[in-house]
Each structure stands twice: as C-alpha cells, then as structure tokens.
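Let me begin by presenting the structure, written as structure tokens, before commenting on it.
Selected chains from the complex are presented in situ; the others are not included.
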Amino acid sequence: EPSAELIAAAKGEGKLTTIALPHSWCGYGDVITGFKAKYPEIQINELNPDAGSGDEIEAIKANKGNTGDQAPDVIDVGLSFGPSAKTEGLIQPYKVSTWDSIPDSAKDAEGYWYGDYYGVLSFLVNKDLVKESPKDWADLQKADYANAVALAGDPRSANQAVQGVFAAGLATNGGDVSKAGEAGLKFFKELNDKGNFVPVVGKAAPFAQGSTPIIVAWDYNALSWGESLNGNPPFEVVVPASGVVAGVYVQAISAFAPHPNAAKLWMEYLYSDEGQLLWLKGYCHPIRFNDLAKAGKIPQELLDKLPPAAAYEKALFPTLEEQSANKAVISGQWDSVVGANVQ
Amino acid sequence: MSTLIDRRKVVDWLGIAPFMIFAVMFLILPTLYLVTGAFFTPDGQFTFKNVADLAHPSILSAYWISIKVSVASSIGGAVIGFFLAWAITLGGLPSWIRSGLLTFSGVASNFAGVPLAFAFIATLGRTGLVTVLLRDIFGFNLYSTGFNLLSFFGLTITYMFFQIPLMVLILTPALDGMKKEWREASEILGASNWQYWRMVALPILWPSVMGTTLLLFANAFGAIATAYALTGASLNIVPILLYAQIRGDVLHNPNLGYALALGMIVITGASNVLYIWLRSRAERWQK
Amino acid sequence: MKTNRLLAWIALAIGVIYFVVPLLGTFEFSLRMRRGEYSFDAYQSVFSDMQFRETFGYSMMMALLTIIFGMLLIVPTAYWVRLRLPQIRPVIEFITLLPLVIPAIVIVFGYLRLYNSSSWLPLTNSTSGTNALLMLSYVTLALPYMYRAVDTAMRAIDVATLTEAAESLGAKWPTIMFRCIFPNVMSGVLSGAFITFAIVMGEFTMAALLNRPAFGPYLQLVGANKAYEPSALAIIAFAITWISMGLLQLVSRFSKTAPRKA
Amino acid sequence: MSFLTLSNIQKSFGPVQVVKDFNMTIDKGEFVSFLGPSGCGKTTILRMIAGFEAPSGGSITIGGKSQTNLKPNQRNIGMVFQAYALFPNMNVADNVAFGLKVAGKPAAEIEARVKEMLGLIKLDHLAERYPYQMSGGQQQRVALARALAPKPQVLLLDEPLSALDAKIRVSLREEIRMIQQQLGITTVFVTHDQEEALSISDRIVVMNAGRADQIGTPFEIYNKPATRFVASFVGTLNLIEAKVVDTAANRISIGDQGITLREPLGAVKAGDTVSLALRPEAGSIAEGAKGDTALTGTVIASNFLGSVIRTRMKVGDAVISFDMFNGPGLVPPAVGETVTLRFTASDLLIIRE
C-alpha cells in the first residue's frame, strides 16, 4: 500500500502523463480506468498511445525542461531501453512496495527500471483464409501459406518484429541463442523467396481485410485483436511448438517527470495485486504472475482465456546481452539479407 | 536624397519581416536546432561520423530508391495531373465538373498515410476488391502478371493518388492563362494540334509544369506515412530509415536520423537550384 | 474541337476510375463489419464515439484558424514580394518548399526544445499556448501550398496599379490589403484554404507530440487497434472534408467578394 | 474575277442569329474592309472564313474551292489578331518562321523567307527579340509578317490596329496597305474605325446587325450612303430637322431660313418634318466661298482640332458643325458671332427610312 504522504503529494500534483499506452494493449484501458476510479483527483493525460519505445525515450529527451502536457511522467518500454535510458540519465529510481516479489532477473537493482509484464510470440490466424493453422515455425514455409505471413512491425524499428525474427531463428537452429539472429534472417529470407512473406505491418485492419492471414505477434496482442473482431473473421492464436520466446517490457519514471509523485503512485498501482490482475485480464502475464499464482489470487476464468499454460513453460527469456546482440544483427542486416522486392 | 532611398529600402525589407520572423521561428530555427545534431554524437561530441555514415551502402540505396520513387511518382503525377487539368480547363467539359474536381483534388492531395495505403491494399492487394473481381469475374489473376502492390511500382501508383490532385490544383490556373488566340494563330498557320502543343503550348507552360513537378518531387520525397503503412517492413526509403532511427524501439540513433534529414534537405535544395536554373532558361521569353 | 472534348472525357474517366476505385474498395470493406452481410455498423460505431466528434470538431476549428492566420501572413507577403522585392522570390519559394522535406517530427522536437515551459517563450505551458503553437505548426506545413496558390492568383491582377489607384484615393495599407487585394485573390486564397483544410484534418505528428486532441491522432489510434472502423472513418473524413470545401466555395461565391468571371 | 465568295452565309449562336444571309464576292488582290459597330457580326464572318466557326447555313469558296469541309489548318489563310497573339515563347524570327516550319519547308528556304518578311516590315534588326521586348506596333508588324510568310491565299485582319495608339495606327495602316498591294494578296480587314476603312480599302462593307447595309468603294460609302445608318456611321454628320415649305418647289426651311433642295422631296406635304444630312466639311464661311445655298447662324463653340477647326453654330433649333482648315493667319470665329455658311444644295442629303 502506498504511503499517505505519497498519495497526498500525488493528489497535490493532480495529474499524470503517460505515453504509448494503447487501450487495447495488455488491458491498459481497464488499468487506466481503475487508477482513475481509485484516485479521481488525479487526471490522466495520455500521450500518443500508438508510439513506440523509441518515441517514448525521445519524448523524455525532447521535453527536458518542459513541464507542459507534452512531457511524459512514466514510460513502458522494451527491455533493452531500460538500461540504456538509465545510462543516459533519462529515468529516476523508485522501488514499489511490492518490489521484493518482482524476480531479480527482471529488474534494475537500484530501482531505475523494472519488468512489468510479458507474453510469448504467437501466430494470429485468420480462419476464413487458413483452414489448417500452422503449429510451429517450420510450418510457415509450407506452400499452403503463400502470401500469408506477416510481422507486426518493421524489424528495423519494432521490438515485436525483431523478437519474431529471433524466435523463428531459435526454432530453426535448434535453440542456439547466440546464432538465432542470423538463423532468423535466413528463415525470413526463405519465407520471402517462397512468396510466403507479406511485407505489410500486421494489425487488426489488414488481418480482417485478409491481406495478412497469419500475423506473428505477442500473444496478448493476437488475442486482443482477434477478440475485437467479434468473430468476423474467426481467428485462432497458436503458440508455436518450438522457439517460444517471451518478451518483457519494463516500467520507469522519467528523470524529468513534471509529476514525480503521481508517477510513483501509478507504479504502486500497477504493481499492486489489483493492477497486475488487470494486465492479466488483457492477456498479458504480469511480472508477479508466479507470486500471485502461489498465493492463489488468480481467478480461473482469467487463466482459461489464455493459451494453455504448458505453452509458457518452455518460454525462453533472453538476457539483455542476448537481446541486444541479436537485435543488432537482425535490424542491421534485414535490408540486405531479406531485402524486399522493391525495385 | 540617399536617405530617402535607403528608407524606402528598409521599408521594403520590413514588409516581409513578419513572414521571415515566422519562418525563422517556426521552421528554420527548430530545424537547425535538431539538424545540427547531425554533427554530434549522442553524448554531445562534435563528429562527422553521422554524415559519413550516410555513405553506407544501405543508406545510399535508400536515398536512391527514395529519389527514384519520388521522380517516378512526380513525373507520373505531373503527366496525368496535366491531362486532367487540361480536361477541366480547355477540354470543354461542363463547369460543375471543374469545381467538383478541384475541391476533390483539395481533399485527395492530402489523403495519405494509413488510410490511403489501406485503400490501395483493399483495392489492389492480393485480396483487394479489384484483384478479387478480376479473378472471380474475368478469371484474370493480376498477381500472376508479376504485379505487386507492395513494390516500387505499387508505391509509385499509390503516391500518385495525392500527386495527381496536387498537380491539378496548382496547374489549373496556368492553363487558364493560355490564350485562345495562340491556338487559333497556330491553326491558321497550318499547324496540327500536336504541332501546336509541341511548339507553342508546352513551351509556354513549361516553367509552371517544372515548378509543380519539383513540388511533387519534394512532396513524395518527404512522404513517410503512406510508404510505411503500405510496405512497412520491406521498403528501404529515407524517411522510413529516418523514423526508425528517431522513433523506433530498436535502432535508435537520433543523430544519424538528423544526418539523414540533413541529406534530404540538401537534395531538395539542390533540386530547387536546378529548377531555378532551368526556369531561368525556359523563361527567357518572359519579363 | 469535338475530338478535344472526347479526349477530355476520356482523361476525366481515367482519373475518376483511378480516384474512385480505391475509395470504393475502402467503402466496401467498411461495410463488412457484420459477418456475411453489408451493414453500416462500422459507421454507427464511429458516430457513437464521443472522441470522434470531439477530435473532428477540434481539428475543424484548428483548420479554420490556420487558414485565417496563414492567409493573413501569406497574402501580404506574396503581395509585397510581387510589388517591391521580386528579387527575393526564389528564396521565399525555397523556404516554402522546406516543410515538405523536413520531417514533421524534426520540426516538432525543435518546438519542444525552443518553446517549452522553461524557455523564453513558454508556449507549451498553457493549453492556449500549445494550441497556438500547433496552429503555427500547421501554418508551416501548409506553407508550400498556400504560397503557391496565392501567388498564382496574384499574377492575374495588376497588383501595382491597383495599389496606386487605391493610394491616390487616400487609402492606407490596411484598406489596400483588405479591400483591394484580398478580395481579388480570393480564388487563390480558396484553393490554398482547401489544401490547408485537408492537411490539418489529417495531420498526426504535430498534434500527437504537442498532445492536442486532434483528429489525426484519433485516426491513427483507431487505425492501429480496430479493423473496420478505420475504413469507415476514412470515408467519413473524406466526405466531410469534401463537403466542407464545397460549402466554403459556395459561401465565397454568394458573398460578393469574388465576382470575377470564371 | 471573283476569288473569295460568301453565299447566303448564316450564323446563329443558340437562338440568336448574328449573321443573316450574307452575300459577297471579293476579287483576287482586292482589299475589303468590314466596318460596323461593335457586335454587328464582323468578327464572326471573319472567323467563318478562317474556319474557326462553321456557318449555320450557306457556303464559302476560295478560288472556286468550297471550304466547308476544310479545317483552319488546311485553308492556307493568314490571319492577324487584334491582340497580336504572337507566341510569347518564340523570338521574332521564330514567330515568322512558324507557319513555314509547320509546313515542313527546308531550313534554307525558311531562313530566306523570314529574312524577306522581316525586311518587308523593316524589323530585320529585331529578329532576336521576344514579343515582350517590343512595342505594340512592332508586335503587330511581326504578326503581319507571320501571317504573310506562308504565302496565304487570303489575309484576314481582325481589328489589327485597335490596340495601338493613333500615331502608330496611321503609319501601320499605310504600311499594311502598301505591303498588301505589293504582294497582291486578297485581304479582308475588320475595323470599326471609319477613317481607317476609308483610307485603305478598295471596297467597304458597312455592316449593321448581321447584315451588309452597303457594299461599295470608300467614295461611294462616304458620299452616297445607302441608309441613314451608313450615313451616320461613316464620317461626322450634321443631322438637321427641316420643315417642308413647298413640296412642288422642293422648298424647306431650317429655323426661319428657306432652302431649295436639289433632290426631289418625294411623298411629303407642306408642314411635314424631313431629316437632312450635311457633312461638316461641305460648307465654308470664308468670304467668296462658292455655293448656291447659305445658312446664317450664331457661333456657339469653336474647337481647335489641329489641321481643322470645327465650329458649331445655331440656326433656329438646329446645331450645325462645320470645319475649316487651320492656318497661321486664320482667326476662328468667336462665340456669339454671326456667320454665314455657304454650300451647294446638292450636299444636303435627304435621309429617308
């Protein structure tokens, strides 16, 4: 529970500025509503919900010295952005009251950043167009899936897409993390050469329209997009049999936050049982999942909506070093290896 | 007396002061503020590395593709836009078509980004309306002809959706200025329609056509949203690289991004200089 | 002459096909929200969204302000350049091209550095200040089109003689500007206004980073998360923008400002 | 020998008939002017000859060949427009060469012909100039050379001088006439300046509301106007209302002064009013001036027009203007002075309608 002083101070600030929180992402819509209900005195100012992690960092930088509504208080970024932001002095430390229940591997010892939720890469399948869903990465190369497979972003700029390439590599090279990047590029080059790869950014609209029948995306996104279509078209979310890669996002407070106390209170809320369960409702695995499970605090109906638990048991959590090494390979060589057929 | 002349000169320059102040404050300074970042490392050291990095093959090829797409879509847009502008000014069409097309062009010239890309995907994509209609009704498989919307060609025809209207909007007044007597004079001198256009009308319109084509070039060169939405992961063009460097959650080297922006400004500047030079040649016959 | 007209119709037909079919494709998709049948569900969903109306209204307001401010800035400038400083024209033309190639994000980051709450001109400190900054940023983006449209219209009137006529009748410069020049370049002002209107309605980057509730960011957000609504929105936005322009044109035709023959 | 023939030409724009049953034959080498007020259909006829408008009825032949199915660029006609219509993107030489280039003539021939034409219009030294660098008169000369260069069968000129000022207009019209005679080219010239038409034409067509009121030599048109319209349109005319005194004796009175006309009065009776026309140059107030008729009146104004002084005098209710040549010794009559104007009775025309 947050301290009374913190609550008072946060209420005194009266406002919290968030950035890059799409309401359909990880149940953020409900999270924001919940926070507002609990602290009606604090107004939430949402910046560009569709921004990427890079945007978030740039927003902090650009708004140094700005206390206007453009300056974010809190960010939610891909894992690798935590340490780099810390080095650049863009974030400030804070340890929430549930700090100890966050696994050590997923947090900065000094409290600058801390993991918030994760998911695994999955296939979102349009059942109108794809009768037989792929079960594993290797299946994607089948002739049945001509013009069918899309990434949920540009591997040169979107973490979700980079991890997709990484996961494919991991699955096809027998699990060698250190070489997964190259293997992933090779996999996509092949996919592209066969004509299975669709270079459109996968999301709800092209999925419904049919131009991206299979999208490689975080399971929580896949589920949320699929659900939002109300069965038109019907969909399936498949966690591949091998190459199950988990992605962790991290929370942090801007070093220049105009409302530092509201930011801290926001963190307290996110890491409270209430906040964690709201993420789970949005198909994300909250970082305290195991802690909550152990305490029997997770309602069964929430678990039922997720892919089978077994799928997560094999999940690989790449370390920071592994991630950045593979990222450099994938982003750096995507153009030259996969290249696109644009001439 | 000289003070009088000087005073008038001062007043002359004062007249454009508001514009200049505006341009400096809201266009030039903000740009400089960041674009000078092209010459610094992330921790503030002066460097030429970012600019030197532009010579990297993948970046050079990005510039090259960008220039090609821009040239193709600006010329394509200029040619088709020219015909449309001609049709509504000199083609003897009813006047409501003219005003309808002009306002439509106002909207369409800025119909870009995700909606535009989606419109073309929904039309000419593999499951697009036209593709499907061609297949189902005429048994014609568009994609087996080698056509691909997510390609250089596809991007070009998509860009033309906003390039053509821009051309129409800007060129219409120039066509309005064509005197009927020029056509009649050339006709009575025995010229065919084609000779009239080649020897009289086009040379007269040339400066306007060129100027507008340059505008289209810059317009395409800087367009990002459409390209990104259309060919997200596949197209290596400068604005996408630039955004990947500034905004992406992977690459993130803003200083290189600013160097890319600087390169774009330089290219536009160069094309502008080229244009001014060409125009001064083409306008010898003007005051 | 007849072959001309035929050619004109052909050109027009090709244009219409090229422009209408993608819109039709979008429209057709927007009707497919309900499985197996066409419906206007997506439109209902859009219209019932408060945010749609709010952001659309906000952007309309901004568009009008941008047009007014932009024209107040550009018409006198174009006028002055024609009258007194023709030699500076290439410079102005180049400046007005810049916004096309300088990425909006570069410009807006610059704004955040230059006009933030602790700068000499803390525009972002207040909502009205930020609105003003956003409006100015729109003027910047509209510059290439506004300037050309106005300058073209000015070519058609004899600016110098009209000015002298007004001066000899005792007029001072505001009168000259607003009673003698503006009304006579209305056609250019209008076509500049059309483009500006469309730019403002669709602009994303500036509004998002300055955090104003504009239509562009809303469009982007819906596009990222929904399937059918974005298409419906695109069609609606296209139609409303087009209709607004039509109205603008009608209004200007019936107001007695521009009675020139076509 | 009739060269250009217009037979029963009609032209309607929508419901309005602007040319009504127009007939005329023009000989080879003839210079014919169309004279008439604005909107009477002069340009329309010219444009039909050129082929820019199709007649609603009737036919046009040139050299015996029907032009009906020929497009303008097949007619081999030269045309000079009121607003010059030089191609602004070409210099003088290129403008003049245009028709020859278009016809695919060899370069050497083109060059020679352009040179010849520029010599004809005396602009050799300006061959490199662009239209905007020349005065209106120079531009119009270039337009003439351009029209003549391809040796057209017929030359059409649509008010080629009306945008120029008086001095240049006079010298250019003389030049045009000279060149026309030199080349012997059949020419149709449209104007609404009567002096222009009178001074350069072989024949004049005076048009009125889509019809030819009179076709004749300048002398005929000026001195024997067929209608009241022609009389008043051509030249400056005094129109005087007179009272019939005695039909048999051809006596009328102006104010209280009686006059005997030469022309028979016709079907009028004493007390009726008739309209008479008298040109200002027909009479003289000089002592010893010839003339069988005189009118005495009071001077109300005297106007110096350069070579001519125009004086207005009042006779009864009628105001009559008369001209006299200016000269160093001449003292124009003072306002209020009484003068006697002498003229020949046959100069008084009866205007009937």
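We just call them A, B, C and D in the order they show up, numbering each chain from 1.
We adopt the following convention: a residue touches a chain if its C-beta (ideal position, glycine included) is under 8 Å from a C-beta of that chain, and two chains touch if they have at least 3 such contacts.
Being a predicted model, the structure only gives us computed values, none of them experimental.
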Worksheet entry | Stoichiometry of the full complex in this file, by chain label | A x1, B x1, C x1, D x2
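The criterion applied here is as follows: only the chains that are shown with their structure count from here on.
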Discussion item. Using the contact definition given at the top, which chains are in touch with both subunit C and subunit D?
Written reply: B
Discussion item. What's the minimum number of touch steps needed to get from subunit A to subunit C?
Written reply: 1
Worksheet item: Taking contacts as defined above, which has more of them, B-D or A-B?
Response: A-B
Fill in: Inter-chain centre distance, subunit B versus subunit D - centres from mean C-alpha coordinates, in Å
56
Practice prompt. With chain centres taken as the means of their Cα atoms, state the distance from subunit B to subunit C in Å.
Written response: 17
Practice prompt. Find every residue in subunit C that makes contact with two or more other chains and list them.
Written response: 29, 109, 113, 220, 223, 230-231
Discussion item. Judged by the touch rule stated earlier, which pairs of chains are there in contact?
Written reply: A-B, A-C, B-C, B-D
Discussion item. For the complex, give me every residue of subunit C touching subunit B.
Written reply: 1, 4-5, 7-9, 11-12, 14-15, 18-19, 21-26, 28-29, 73-74, 76-77, 80-81, 84-85, 88, 90, 92-95, 97-103, 105-111, 113-114, 136-137, 139-140, 143-145, 148-149, 152-153, 155-156, 187-188, 191, 194-195, 197-199, 201-202, 204, 219-220, 223, 230-231, 233-234, 237-238, 241-242, 245-246, 249, 262
Practice prompt. Enumerate the contact residues on subunit D facing subunit B in the complex.
Written response: 50-52, 71-79, 81, 83, 85-91, 98-99, 101-103, 130-132, 146-147, 150
Fill in: Partner subunit C, residues of subunit A touching it in the complex
22-24, 45, 47-51, 58-59, 62-63, 65-70, 203-205, 207-209, 225, 228-229, 231-233
